[in-house]
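Every protein chain except one is present and positioned as in the full complex.
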Amino acid sequence: MIMRREILPLSIFGALAVLPLLGSFGSDAFILSIVARVMIFAIAALSLDLILGYGALVSFGHAAFLGIGAYAVGILSAHGIREAAIQIPVALFVSALFALVTGAISLRTKGIYFIMITLAFGQMAYFFGVSLAAYGGDDGMTLPGRSLFFGYDIAASERAFYFLVFAFLVVVYAACRTLVISRFGRVIRGARENAQRMEAIGFSLFSYQLTIYVIAGTLCGLAGFLLANQTQFVSPAYMTWQRSGELIVMVLLGGLGSLNGAILGAAAFLLLEEGLSHLTEYWKLYFGPFLVLVVLFARGGLMGGFKRLTGTGDGR
Amino acid sequence: MLKVEGLEAAYGDSQVLFGISFAIAAGEVVTLLGRNGMGKTTTVNSIMGLVRPRAGRVIIEGRDVAGEPPHRIAKCGLGLVPEGRQIFPTLSVEENLVATAANRFGPPRWTLERIYGLFPRLQERSRNMGNQLSGGEQQMLAIGRALMTNPKLVILDEATEGLAPLIRQEIWICLKALKQEGEAILIIDKNVDALAAFADRHIILEKGRVVWSGNSAALVADPVLKDRYLHV
Amino acid sequence: QEKLKVGIVVTLSGPSAVLGQQARDGFNLAVKQMGGKLGGLDTEVIVVDDELKPDVAVNKVKGLVERDQVNFVVGPIFSNVLQAIHKPVVDSNAFLISPNAGTSNFAGPQCNPNFFVTSYQNDQVHEVLGKTAQDKGYKRLFLLAPNYQAGKDSLAGVKRHFKGEIVGEVYTPLGQLDFSAELAQIAAAKPDAVFAFMPGGMGVNLVRQYRQAGLANIPFLSAFTVDESTLPAQKEAAIGFFGGANWAPDMKNPQNEAFVKAYEAAYNSVPGTYAMQAYDAALLIDAAIKSAGGKLSDKNALRAGLKKADFQSLRGNFKIGVNGYPIQDFYLVQVVQRPDGKFATSLREKVFSDYVDVYAKDCKPSN
Amino acid sequence: MSLTLLYVQTLNGLQLGVLLFLIAAGLTLVFGVMDFVNLAHGVQYMIGAYLAAMFTALTGNFFFGLALALPCALLFGLLLEFFIFRHLYARDHLDQVLATFGIILTLNQAVKVIWGAAPLSVPIPEIFSGSVVLMPGLLYPVWRLVIIASGLAIALLLGLLVTKTRIGMLVRAGATNAPMVSALGVDIGRLFMIVFGFGAMLAGFAGAMVAPILSVEPGMGDNLLILTFVVIVIGGIGSIRGAFIAALLVGLVDTLGRSFGPSILRAFLDPAAASQTGRALAPMLIYILMAAVLFFRPAGLFPAKK
Partner (left out) sequence: MTAPMLELRGIRKNFGALLVTDDVSLTIPRNELHAMIGPNGAGKTTLIHQISGLLSSNSGQIFLNGEDITALDLPQRARKGIVRSFQITSILPHFSTLENVALAVQARSGSSFRFFGRADHEAALNEAALTALAEVGLPDRANLRAGLLSHGEKRQLELAIALAAQPSVLLLDEPLAGTGPEESAILIELLRRLKGRLTIVLIEHDMEAVFSLADRISVLVYGKIIATGTPQAIRDNPDVRTAYLGEETV
């Protein structure tokens, strides 16, 4: 029997799986690339939701990991290494390392101070990217093509790339789901609620929080790898604070701490951006109020609204 | 002074109060007794407007204030010492006392000096922030803060929680003095024998209903109640 | 009859939106004046905002070429966006025509037969000022640019022709508001002239603060700092300041006079180079389609038509070079207040004639 | 480097600091004291600047323009409060982030629709258009002195308001426990409304005051917003004094770092590497400053007493 709370993820992934097979949509490479982009940002948002939604660690520099993942592709490609089997480990490793160092420093602070110190590191990463004159500096760099998988250019077609991203999304989602209900996840959630209480019963939160921060950063690095491949372009613009802010908005829009929400939020954000801006140049005049209305009337973001509609209580 | 009629309250779907009724006259001391979770605090909060009553009336000096916002109700002369103290952490002790101080009815009976006289400990700590106080000091501050609004009716929820015996005795003396001055008092506390000594009437709540009410003599005389609530 | 679709991708949000608007308006004006037809074909113009985010631009552009199946993409304004959209467009069925951004990499070895530029190779504008400084005999020059790739390229461009002493070379953070510190440095260095590359709002702040600091007696040479997009805010503060350009609104030729008049009537502001180059982009497309006999499917014919650039540019002298970048004249321009009270740049002297960018020699066209 | 230049640059640093404080003041009040994360502060600042530009152009006089712009900014703040913010006081910070982010998008776009995308400007008011000689060849506009004076005045005013008045106490109390303040007989809702309106007016005032030296353009508040958050966080949230000192610190570090950083680096590195490193470091300076301050003092320089 399928539990009710599985309805939503199953329908999301079901729809994503069949989309390329639907005649009219499936043949449209553009639709596929839009949805692939949604899925890439969904991975980034999922990773952010891990720390933001479950750990109440609001990172305002999360886009740095997108950039790191993307630059791993860009820089390696510039040196002729287009093999994903090398690029992905490098992207993940560098992301993890950056997360480890910045996380260890940032976690000394709490609340809004944490937000701002992560912003500081994000900005440093951004300006570092800008100063990389050899790799295009501010202008960024174009990739020669998509990454090769074991020597094969299998991601070249929009459809193949789509399925690749889809597979990554499924794996990341499943991993996150497992993580948050595990013992480890419960400690992270507890730390959000009341750190002092958790320490008083024996949890050294720093190591747990650093671990989740590194996990989140690493996953976002993966999203960066995919993003670079999708656009075949790498630039510091992936790391601006505005981009970090947008990731936060995606998570909040979808609903904090529910994973499904991160996916919904990324989809809603990007599709509305795409759809509205196609209709009118002044699309932000509609998108802005939409966000405000979501906050005022759909507590808990889209997931909050969804839960109230279906009566699936608190998913925790 | 205060009359509560058929008060019902709920948190979301779960109803907690099922028609509470009682009254307090000016200069009267009334207690609310009952085990944990029986609805004492909910009753107090419903009176204050902190919880919106689902049904019933809260009449203060002839006016039904049920459903009005807390600040209006407080302005009718109710001073609350809340459960859990709820000191303002980012205000100093002195600021905690003066920020909401008021005197709405004639010359002030409570001033900073008088509070400090009652709780010298607070004066020693007057520049400290609210959250730097010890538990007992916070309780003193919460009582002082409520008195500084010069209320006609003081409501004390867990009046002496965390207070040392000496201070507890001070509080009882102070409340007796208040009573003498014609102040009405609604009090929740676990020191039933101390309460029995000076309260006029007692109300026992169980599962959100008034199961017994009567005066101190009746309370002390009833062996069942005595066993249940006094533990003597 | 075939229908022509043109996608415009420019920056329409954020502080730099005014540049994108000028380009969009300039293009639309041309289409309107030609009765909604370019090359005699009914023309649909689809405008999208790149938000100055490269990855957003890539998706928008993919939408244009894949979903909307446009024949030409006109854009962008900014070079980092150009880097991102270049590949997806030139690899598709459409031609990319840049009305402003003209980076060095696509002018040199990475030149592409499907990419054309109606503006300039970016360095050339900066070179105008370097050459001017050299020609005017300035010995000591102070350089100021924002700290990003285009800023570095800019100063490199100036130095290509200026052989005197650089008494200060200052890079400011992008988006800086207050230039007090730099102005003090300038005053301390006492240069013969200042060169500044400060686009957009930064330029507005710099120019006004420069004058407020009483430095206006030091000649102010600049690129993309005093132009029709910033002058409405700089006003008197910019009068007498110099810029480098391939055109100015007061250029004397009948087409241009008509264009400026029509633009001002339609959009109530003085057109800048962004508008002019986009207008020319429309003329270029028009000419190319005509020379291909209206056959949009014949890419080679279209390409040949684009190369030929058989139209009368608003700036007069205009050819397309081997790398798809223009060959044209460059001028020193100066800010004036026109009799009607509006501010504009005005041609002063020709600095380069038929100027080919330095990268073109590295371009080996494949066809 | 001459001593005069050092002295002038220090002065410039301080004045940038005061400028930053002027802009951060409203945010200190609403975010630092009322504990409401108002990302829309930046657009309120922008709207103040636009209103000043518009009314100055209409009336031909900056002070008439300012006199009209301030009540409009106040009214605008009150409208925002009435329709949106008051429903969010009791909410999570992140809800406030999302809603005010929506407001940023809307207003940045609306400004462009109303006033166009091109930057606007406001002339320096006639009576303050003079300047003083700072060093040979360099003038210092009197208007900047006026800005500094008003920044200092506001710092003082806010400091007194927040720490010395009943209103200040009640706002601080309400930020941590609004129901309790209400239960003690104070209409905290109305108080918050007033304070919020005042904060909006301060933002508008900052925008109007700097309009004569900075350009007025859509989105002008966005980067400043981040900068003001940096200032407040370095200072320690809730501390007016902290915010003021942090603003000066940021101004000094930024200005001095930019003007003397490269020459200092040249003492350690060869010139090419120095200018390369200098260029990479300069924009990061204030972020490095913030990270360093938070590393050693995780709750800012003047943490609210806990």
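List of remarks:
By letter and in written order, the chains are A, B, C and D; residue numbering begins at 1 in each of them.
The rule is simple: a residue touches a chain if its C-beta (ideal position, glycine included) is under 8 Å from a C-beta of that chain, and two chains touch if they have at least 3 such contacts.
None of these values were measured; they are calculated from a predicted model.
Across the entire complex, contacts from the unshown chain go to A, B. Interface note: of B:57, B:104, B:190 or B:209, the residue touching the hidden chain in the full complex is B:190.
Of A:11, A:157 or A:182, it is A:182 that touches the chain left out of the display.
Considering the full assembly, A:205 is the residue among A:78, A:154 or A:205 that touches the omitted chain.
What chain A contributes to its contact with the hidden chain is residues 178-179, 181-187, 189-190, 193-194, 196-205, 208, 211, 316. Those residues of chain B that touch the chain absent from the view are 11, 34-38, 41, 83-84, 121, 125, 132-137, 139-140, 158, 161-169, 190, 192, 228-231.
Just so it is clear, only the chains that are shown with their structure count from here on.
Every chain gets a centre from its CA atoms, and the centre nearest the mean of all protein CA atoms is that of D.
When the interfaces A-C and C-D are ranked by how many C-beta pairs touch across them, C-D comes first.
Mean C-alpha positions place chain A and chain B at a centre distance of 51 Å. Annotation: 34 Å between the Cα-based centres of chain C and chain D. Rounded to whole angstrom units, the spacing between the C-alpha centres of chain B and chain D is 44.
Residue numbers of chain A whose C-beta contacts span two or more other chains: 130, 284.
Contacting chain pairs (ordered by label): A-C, A-D, B-D, C-D.
On chain A, the positions that touch chain C within their shared complex are 28-31, 33-34, 37, 130, 133, 136-142, 227, 230-233, 235, 237-238, 243, 273-274, 277-278, 281, 284. The part of chain D that touches chain B in the complex is made up of residues 166, 169-170, 172-173, 175-177, 179-189, 238, 304-306. Put simply, chain D touches chain A in their complex at residues 37, 84, 87-88, 91, 93-95, 97-99, 101-110, 113, 222, 226, 229-230, 233, 237, 276, 279-280, 283-284, 287-288, 290-291, 294-295, 298-300.
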